[in-house]
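Note that this complex is displayed minus one protein chain, with the remaining chains in position.
Coming up: chain A.
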(Lines give C-alpha, C1' and ligand atoms only; values in the text may rest on other atoms or scores of the structure.)
Protein backbone atom coordinates (compact mmCIF):
# COMPACT_ATOMS: atom_id res chain seq x y z
CA UNK A 1 0.00 0.00 0.00
CA UNK A 2 1.01 3.61 -0.37
CA UNK A 3 3.61 5.02 1.94
CA UNK A 4 3.60 8.77 2.55
CA UNK A 5 6.07 11.10 4.27
CA UNK A 6 5.30 14.78 4.56
CA UNK A 7 8.08 17.40 4.67
CA UNK A 8 11.14 15.13 4.42
CA UNK A 9 13.27 17.91 2.89
CA UNK A 10 14.42 20.93 4.86
CA UNK A 11 15.18 23.63 2.34
CA UNK A 12 12.12 23.56 0.10
CA UNK A 13 8.97 25.32 1.31
CA UNK A 14 7.10 22.05 1.33
CA UNK A 15 7.86 18.50 0.31
CA UNK A 16 6.52 14.97 0.34
CA UNK A 17 7.52 11.48 -0.66
CA UNK A 18 5.04 9.03 -2.07
CA UNK A 19 5.85 5.37 -2.50
CA UNK A 20 3.40 2.97 -4.04
CA UNK A 21 3.47 -0.04 -6.29
CA UNK A 22 7.22 0.04 -6.94
CA UNK A 23 7.36 3.73 -7.69
CA UNK A 24 8.84 6.26 -5.32
CA UNK A 25 8.69 9.99 -5.92
CA UNK A 26 9.88 12.91 -3.85
CA UNK A 27 8.19 16.22 -4.57
CA UNK A 28 9.14 19.70 -3.43
CA UNK A 29 7.14 22.88 -3.76
CA UNK A 30 8.58 26.37 -3.57
CA UNK A 31 6.07 29.12 -3.67
CA UNK A 32 4.73 31.64 -4.07
CA UNK A 33 8.10 33.02 -5.23
CA UNK A 34 9.29 35.68 -7.62
CA UNK A 35 8.55 34.86 -11.22
CA UNK A 36 10.64 35.65 -14.25
CA UNK A 37 9.20 38.49 -16.28
CA UNK A 38 8.52 36.34 -19.35
CA UNK A 39 6.59 33.71 -17.36
CA UNK A 40 4.60 36.20 -15.32
CA UNK A 41 0.81 36.08 -15.56
CA UNK A 42 -1.02 39.28 -14.55
CA UNK A 43 -4.07 37.61 -13.05
CA UNK A 44 -2.81 34.34 -11.64
CA UNK A 45 0.15 32.43 -10.34
CA UNK A 46 2.34 30.67 -12.87
CA UNK A 47 2.91 27.00 -12.15
CA UNK A 48 6.17 25.42 -13.11
CA UNK A 49 6.45 21.65 -12.99
CA UNK A 50 9.81 19.92 -13.39
CA UNK A 51 10.17 16.15 -13.40
CA UNK A 52 13.60 14.61 -13.00
CA UNK A 53 14.04 10.91 -13.83
CA UNK A 54 15.84 8.49 -11.51
CA UNK A 55 18.63 7.95 -14.01
CA UNK A 56 19.67 10.12 -16.92
CA UNK A 57 18.33 13.47 -17.99
CA UNK A 58 14.74 14.32 -18.75
CA UNK A 59 13.48 14.06 -22.29
CA UNK A 60 10.26 14.10 -24.26
CA UNK A 61 8.60 11.67 -21.87
CA UNK A 62 9.21 13.93 -18.86
CA UNK A 63 8.02 17.00 -20.79
CA UNK A 64 4.80 15.16 -21.64
CA UNK A 65 4.18 14.19 -18.02
CA UNK A 66 5.01 17.74 -16.92
CA UNK A 67 2.38 19.15 -19.25
CA UNK A 68 -0.27 16.78 -17.87
CA UNK A 69 0.64 17.72 -14.31
CA UNK A 70 0.83 21.41 -15.05
CA UNK A 71 -2.64 21.58 -16.57
CA UNK A 72 -4.08 19.53 -13.71
CA UNK A 73 -2.47 21.51 -10.90
CA UNK A 74 -3.57 24.76 -12.50
CA UNK A 75 -7.14 23.80 -11.67
CA UNK A 76 -6.37 22.43 -8.22
CA UNK A 77 -4.34 25.38 -6.92
CA UNK A 78 -6.22 28.62 -6.33
CA UNK A 79 -4.00 30.43 -8.79
CA UNK A 80 -5.94 33.68 -8.61
CA UNK A 81 -4.98 34.02 -4.94
CA UNK A 82 -1.36 34.74 -5.85
CA UNK A 83 -1.20 36.76 -9.07
CA UNK A 84 2.24 37.51 -10.59
CA UNK A 85 4.04 34.84 -8.61
CA UNK A 86 5.45 31.43 -9.32
CA UNK A 87 4.62 28.13 -7.70
CA UNK A 88 7.40 25.75 -8.49
CA UNK A 89 6.75 22.03 -8.25
CA UNK A 90 9.81 19.80 -8.62
CA UNK A 91 9.43 16.03 -8.71
CA UNK A 92 12.33 13.69 -8.40
CA UNK A 93 11.70 10.05 -9.25
CA UNK A 94 13.62 8.02 -6.68
CA UNK A 95 12.85 4.56 -7.95
CA UNK A 96 10.72 3.02 -10.63
CA UNK A 97 9.97 -0.52 -11.70
CA UNK A 98 12.18 -0.18 -14.76
CA UNK A 99 15.36 -0.85 -12.80
CA UNK A 100 18.82 0.53 -13.41
CA UNK A 101 20.32 -2.22 -15.48
CA UNK A 102 18.33 -2.43 -18.66
CA UNK A 103 20.11 -4.12 -21.46
CA UNK A 104 17.29 -5.42 -23.61
CA UNK A 105 14.42 -2.97 -23.75
CA UNK A 106 14.77 0.41 -25.31
CA UNK A 107 13.66 3.08 -22.87
CA UNK A 108 11.31 4.50 -25.52
CA UNK A 109 9.45 1.21 -25.68
CA UNK A 110 8.08 1.50 -22.14
CA UNK A 111 4.88 3.34 -21.45
CA UNK A 112 5.05 6.63 -19.61
CA UNK A 113 1.69 6.36 -17.85
CA UNK A 114 2.39 4.01 -14.90
CA UNK A 115 4.39 6.65 -12.99
CA UNK A 116 1.70 9.33 -13.44
CA UNK A 117 -0.47 8.47 -10.39
CA UNK A 118 2.58 8.59 -8.11
CA UNK A 119 3.59 11.95 -9.56
CA UNK A 120 0.09 13.36 -9.08
CA UNK A 121 -0.16 12.10 -5.51
CA UNK A 122 3.33 13.32 -4.57
CA UNK A 123 2.67 16.77 -5.98
CA UNK A 124 -0.65 17.20 -4.17
CA UNK A 125 0.95 16.07 -0.89
CA UNK A 126 3.82 18.51 -1.37
CA UNK A 127 1.34 21.30 -2.06
CA UNK A 128 -0.51 20.40 1.15
CA UNK A 129 2.77 20.40 3.04
CA UNK A 130 3.54 23.88 1.66
CA UNK A 131 0.04 25.07 2.69
CA UNK A 132 -0.65 26.52 -0.75
CA UNK A 133 -4.38 27.38 -0.95
CA UNK A 134 -6.11 24.65 -2.94
CA UNK A 135 -9.64 24.40 -4.24
CA UNK A 136 -9.62 20.62 -3.76
CA UNK A 137 -7.31 17.67 -3.34
CA UNK A 138 -7.00 14.77 -5.71
CA UNK A 139 -6.33 11.06 -5.69
CA UNK A 140 -5.02 9.10 -8.64
CA UNK A 141 -4.74 5.45 -9.53
CA UNK A 142 -3.72 3.13 -12.32
CA UNK A 143 -5.84 0.35 -13.80
CA UNK A 144 -4.56 -2.25 -16.25
CA UNK A 145 -6.87 -4.29 -18.45
CA UNK A 146 -5.75 -7.69 -19.65
CA UNK A 147 -8.46 -9.13 -21.85
CA UNK A 148 -11.46 -9.28 -19.51
CA UNK A 149 -9.61 -8.94 -16.22
CA UNK A 150 -9.12 -5.62 -14.52
CA UNK A 151 -6.21 -5.04 -12.22
CA UNK A 152 -5.64 -1.95 -10.12
CA UNK A 153 -2.08 -1.17 -9.03
CA UNK A 154 -0.61 -3.64 -11.56
CA UNK A 155 2.96 -4.88 -11.32
CA UNK A 156 5.57 -4.37 -14.06
CA UNK A 157 4.87 -7.85 -15.49
CA UNK A 158 1.13 -7.27 -15.54
CA UNK A 159 1.67 -3.97 -17.33
CA UNK A 160 3.73 -5.67 -20.02
CA UNK A 161 0.93 -8.07 -20.95
CA UNK A 162 -1.93 -5.60 -20.46
CA UNK A 163 -3.98 -4.73 -23.52
CA UNK A 164 -4.72 -1.26 -22.21
CA UNK A 165 -3.79 0.87 -19.20
CA UNK A 166 -5.72 3.76 -17.75
CA UNK A 167 -4.87 6.51 -15.28
CA UNK A 168 -7.70 8.16 -13.41
CA UNK A 169 -7.57 11.05 -10.97
CA UNK A 170 -10.55 12.15 -8.93
CA UNK A 171 -11.01 15.42 -7.09
CA UNK A 172 -12.13 15.45 -3.47
CA UNK A 173 -15.55 16.57 -4.73
CA UNK A 174 -15.83 13.28 -6.59
CA UNK A 175 -15.33 14.62 -10.09
CA UNK A 176 -13.11 13.03 -12.68
CA UNK A 177 -10.05 15.24 -13.02
CA UNK A 178 -7.54 13.40 -15.19
CA UNK A 179 -7.99 10.47 -17.50
CA UNK A 180 -5.21 9.13 -19.67
CA UNK A 181 -5.59 5.85 -21.50
CA UNK A 182 -3.27 3.81 -23.63
CA UNK A 183 -3.82 0.68 -25.71
CA UNK A 184 -6.84 -0.93 -27.30
CA UNK A 185 -10.18 -0.97 -25.46
CA UNK A 186 -13.93 -0.46 -25.84
CA UNK A 187 -16.22 1.96 -24.04
CA UNK A 188 -17.56 -0.82 -21.74
CA UNK A 189 -14.04 -1.70 -20.64
CA UNK A 190 -13.34 1.94 -19.96
CA UNK A 191 -16.53 2.25 -17.89
CA UNK A 192 -15.53 -0.78 -15.88
CA UNK A 193 -12.02 0.57 -15.34
CA UNK A 194 -13.53 3.89 -14.31
CA UNK A 195 -15.72 2.22 -11.64
CA UNK A 196 -12.75 0.21 -10.43
CA UNK A 197 -10.55 3.30 -10.12
CA UNK A 198 -13.29 5.26 -8.42
CA UNK A 199 -13.61 2.57 -5.80
CA UNK A 200 -9.86 2.57 -5.18
CA UNK A 201 -9.70 6.34 -4.89
CA UNK A 202 -12.94 7.29 -3.20
CA UNK A 203 -14.13 4.04 -1.66
CA UNK A 204 -17.71 2.78 -1.64
CA UNK A 205 -19.51 6.11 -1.71
CA UNK A 206 -23.06 4.81 -1.21
CA UNK A 207 -22.18 2.91 1.92
CA UNK A 208 -19.98 5.70 3.25
CA UNK A 209 -22.69 8.34 3.14
CA UNK A 210 -24.91 6.16 5.33
CA UNK A 211 -22.43 5.27 8.03
CA UNK A 212 -19.60 7.80 8.00
CA UNK A 213 -18.32 7.02 11.49
CA UNK A 214 -18.31 3.24 11.23
CA UNK A 215 -16.50 3.13 7.89
CA UNK A 216 -13.44 4.88 9.32
CA UNK A 217 -12.62 1.92 11.55
CA UNK A 218 -14.08 -1.04 9.75
CA UNK A 219 -12.74 -0.20 6.29
CA UNK A 220 -9.80 -2.56 5.90
CA UNK A 221 -9.55 -1.98 2.18
CA UNK A 222 -8.16 1.57 2.55
CA UNK A 223 -9.02 3.98 -0.15
CA UNK A 224 -6.47 6.48 -1.40
CA UNK A 225 -8.37 9.44 -0.04
CA UNK A 226 -7.85 8.07 3.48
CA UNK A 227 -4.12 7.72 2.88
CA UNK A 228 -4.03 11.43 2.08
CA UNK A 229 -6.23 12.32 5.02
CA UNK A 230 -4.23 10.28 7.53
CA UNK A 231 -0.95 11.79 6.31
CA UNK A 232 -2.25 15.31 6.75
CA UNK A 233 -3.84 14.51 10.10
CA UNK A 234 -0.53 13.16 11.40
CA UNK A 235 1.28 16.26 10.16
CA UNK A 236 -1.19 18.56 11.91
CA UNK A 237 -0.95 16.53 15.10
CA UNK A 238 2.83 16.74 14.99
CA UNK A 239 2.84 20.46 14.35
CA UNK A 240 0.28 21.19 17.05
CA UNK A 241 2.10 19.06 19.58
CA UNK A 242 3.70 22.04 21.30
CA UNK A 243 0.24 23.39 22.05
CA UNK A 244 -0.80 20.17 23.74
CA UNK A 245 2.51 20.01 25.60
CA UNK A 246 2.02 23.57 26.75
CA UNK A 247 -1.48 22.81 27.94
CA UNK A 248 -0.41 19.71 29.84
CA UNK A 249 2.48 21.66 31.35
CA UNK A 250 0.22 24.42 32.68
CA UNK A 251 -2.34 22.08 34.23
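Operating definition for what follows: a contact is a pair of C-beta atoms (placed from the backbone, for glycine too) under 8 Å apart; a residue touches a chain by one contact, two chains touch by 3 or more; residues count from 1.
To be clear about the criterion, contacts and distances are computed from a predicted model.
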Item to complete: Pick from "Adenylyltransferase and sulfurtransferase MOCS3", "Cullin-3B", "Exosome complex component RRP45" or "Checkpoint protein" the UniProt protein name of the chain that isn't shown here.
Response: "Exosome complex component RRP45"
Worksheet item: In terms of residues, what is the contact footprint of the unshown chain on chain A?
Response: 9-13, 15, 26, 28, 30, 33-34, 36, 48, 50, 52, 54-57, 88, 90, 92, 94-95, 99-103
